[in-house]
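One protein chain is absent from this view; the other protein chains keep their places.
Each chain carries a letter (A, B and C) given by its place in the written order, and its residues are counted from 1.
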Amino acid sequence: MTIRNPITWPNGARCACCITFDMDADSLIHVEHPRDGHRRVSAISMLRYGPTVAVPRIVETYKRLQLRQTFFVPAWCIETYPAAVEAILESGSELAHHSWIHENPIEQTAEEEAHWLDRGIAVIERVSGRKPRGWRAPLYNFSDRSLDFLIARGFTYDASLMGDDIPYLIESRATGKRLVEIPSHWGLDDWPQYVHAIDLDYVMPVRAPSQGFAVYVQEFESAYRHGGLWVPVVHPFASGRLSRWDVFAQFLEKVLARGDVWFAPMEEIAAHVTALTNSGAYSPRIELIPQYDRPVGRVFGGG
Amino acid sequence: MTIRNPITWPNGARCACCITFDMDADSLIHVEHPRDGHRRVSAISMLRYGPTVAVPRIVETYKRLQLRQTFFVPAWCIETYPAAVEAILESGSELAHHSWIHENPIEQTAEEEAHWLDRGIAVIERVSGRKPRGWRAPLYNFSDRSLDFLIARGFTYDASLMGDDIPYLIESRATGKRLVEIPSHWGLDDWPQYVHAIDLDYVMPVRAPSQGFAVYVQEFESAYRHGGLWVPVVHPFASGRLSRWDVFAQFLEKVLARGDVWFAPMEEIAAHVTALTNSGAYSPRIELIPQYDRPVGRVFGGG
Amino acid sequence: MTIRNPITWPNGARCACCITFDMDADSLIHVEHPRDGHRRVSAISMLRYGPTVAVPRIVETYKRLQLRQTFFVPAWCIETYPAAVEAILESGSELAHHSWIHENPIEQTAEEEAHWLDRGIAVIERVSGRKPRGWRAPLYNFSDRSLDFLIARGFTYDASLMGDDIPYLIESRATGKRLVEIPSHWGLDDWPQYVHAIDLDYVMPVRAPSQGFAVYVQEFESAYRHGGLWVPVVHPFASGRLSRWDVFAQFLEKVLARGDVWFAPMEEIAAHVTALTNSGAYSPRIELIPQYDRPVGRVFGGG
Partner (left out) sequence: MTIRNPITWPNGARCACCITFDMDADSLIHVEHPRDGHRRVSAISMLRYGPTVAVPRIVETYKRLQLRQTFFVPAWCIETYPAAVEAILESGSELAHHSWIHENPIEQTAEEEAHWLDRGIAVIERVSGRKPRGWRAPLYNFSDRSLDFLIARGFTYDASLMGDDIPYLIESRATGKRLVEIPSHWGLDDWPQYVHAIDLDYVMPVRAPSQGFAVYVQEFESAYRHGGLWVPVVHPFASGRLSRWDVFAQFLEKVLARGDVWFAPMEEIAAHVTALTNSGAYSPRIELIPQYDRPVGRVFGGG
């Protein structure tokens, strides 16, 4: 019932929290339908609601509550929606890497994955003045090459995996170098709660705002009880809609009133883990990545 | 948490509401199965429940509550179910355009889209004595040509997009002309809550009437709190069934008792926006449509 | 909100109820996988739970509560599970026609549909001593020929359609003859609530027994309020499982205690409608079937 290898959070906080908004905007429709995605105007409007309407609302709430959090944004979206990105940066929140246009690294060659990763870094550096510290693979599609690419480029953390309740280190099979992993999981993602998009071939039985938000409340309470990590993987176009964000913001107010919860951008959580580890005050769990260097179970299945 | 560019509603109303019923009837099964849809008798009976049983019930409630709202009806349905359409018109509600037979404009040529749009206009003009003022694309399939077609034909609003919490203007890339957009979103559509139709390849875990209706209640409360818009996208065959409409009608009674909510047909909401805009009292958000004039992200994906 | 053409139920009852159990047993897996369905032992065990465990339990409850209701059973299941069928008949419940082995009439030729319909009649006559009075198409697949076949064979009612809240008459386009339709709908079917069967390519997010049963409670209350019909379309292997039937049986006890609800086998409901109609005391709604004698909307879609 408890966390086996508990970590100490700053200032005696009971748990660490980072709301991570993946501002994918309409990148999704263009990747899903490269030929005619641009003609699907209503799907675009649904997704574009994210940068246009939801991000300003979210940033306003963060300012009011004095929160800085992390936004993962594909570079194409950074270029397409500069006002949203400016608002994010202006509020002091972190702008992190989330691919070029939500393409799938597992389906790319090594050259392609490196190319688009670098282009995304350049965009973030240009708009924010700093290289990104963190990355989340689009649709969690972290490839067997991603770790080495991230380490080589100076990233300090990844946020694509689901392997623990607290941060851990992922170690390269090639170089032995390590990166902080700040995990989440599908139980904290808002797509299964709220997204219904026939154009994206994804249709869930949309829950009412408070019913969908129940997953966040219950996951938070367990993180709070056990000293864990609360990392919602949410999307402005979904959780940032008017009534859903009402529920979200009201919950944040109540949680902040407890006074013993640490909200921070992911880069600060990663820095905390790194500092504790370097000082010897904490020994995080280490996992060798990718976990297999060749196919497993090939004798079965035909795919 | 708030709406950034709030609009003033008439008579100090807290929010604007329009229940939009898309009376698709069995058009869906014929488009989905053009060869043998007419032989699928039970699916037809499920869908036909809309014009035959549900629409009279809905109209009766509207009369009792002195409501006029908007019905989007494919022209083929207008011709096939004249009694339902007559009841709608007789009650003072608005009859709006919703395609010929729920075909997909994005899959049509420009000539086809224009042809069926014009045929639908002619049918509405014939039965109601007026050209339609508003349009909603079937299944939200608003194409990159739809805006110019609508403007050229004198429509005053569209109701197919999801890009904001309040009305906004969509501007033609070709002509610079603008149309009022009265948006909604999938979180206010009743298909994810109630529809299970194997013949339509759409199977949701049907919610009990009050559980499904929870989305409408919570979305309403946020619209009410923030001065927004409440636009349920509902279907007579689904939300008009006996027990679901019980829940819906009871909620309407309670909401109307507040006295500070504006229920109006969409054409009146659009006219209000236009009047405020023309007088300079309000500057709505403007969005260039279609948002892209060529494919985006072609380098990825193979579709 | 009300029913437009209300019917009077016997003895001043507020509504009419018939729990219709479709005892499909493992017919489904053999039709879905004709080559290897017989090798899918666990799927068979899940479905066979119906006749083996659930039907005796259901019949026991009916006896205790002095209820007679209707069971729709494919003829192959009648021959394969004679003990279950004997228990049904012994309890005084009605055995009605539900295809040969859950095959789809819409995919059959006229000769095939007639052939298997007749074989099913013969089986029911043999085991029960009477020809069946009622029919429900498997998976609601009532074809454009079904009505004429049913009328020609002396059926007194059909239970495959979803076109109203109360019984109505369906009239043959070919002969002008009519049959009583006792409708239900997907909102009263237990598959969306409880069934998860990868072998049948049908996977719903199984609800807890009382959460799933909420649809029946709410639909009942509306039927009770408005003088309607409550026709659960349930399946022994799903709703007859131990904990689900607990919820169902407890509800039945409470409803029966009201004293003003009419539970009857479908044949008695049909007979009541016919008697009222013949005496001129009631004019049911009449619907022409099949509703179309040729394809509609062929110009769209390619299927």
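One rule holds for everything that comes next: a contact is a pair of C-beta atoms (placed from the backbone, for glycine too) under 8 Å apart; a residue touches a chain by one contact, two chains touch by 3 or more.
The structure displayed is predicted, hence computed values, not measured ones.
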Displayed chains contacting the withheld chain: A, C
Hey, which of C:Glu86, C:Glu171 or C:Asp246 is the one touching the hidden chain? C:Asp246
Using the touch definition up top, pick the residue from C:Thr2, C:Thr52 or C:Ser128 that touches the left-out chain. C:Thr52
Out of C:Ile44, C:Leu95 or C:Leu276, which touches the unshown chain? C:Ile44
Touching residues on chain C - with respect to the absent chain: 26-27, 30-46, 48-49, 52-53, 56-57, 60-61, 64, 76, 101, 103-104, 194-198, 203-211, 241-247, 249
Considering the entire assembly, which residues of chain A contact the chain that has been omitted? 1-4, 106, 137, 139-144, 146-147, 160-165, 183, 185-187, 189, 192-193, 202, 204-205, 207, 214-215, 217-219, 221-223, 225-226, 228, 285, 287, 289-303
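In this section, only the chains that are shown with their structure count from here on.
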Rounded to the nearest 5 degrees, what is the angle of the rotation that puts chain A onto chain B, matching CA atoms? 90
Whole-Å gap between the CA centroids of chain A and chain C: 49
Taking the mean of the CA coordinates per chain, how far is chain B from chain C in Å? 34
Quick check on chain A: which residues sit in contact with 2+ other chains? 205
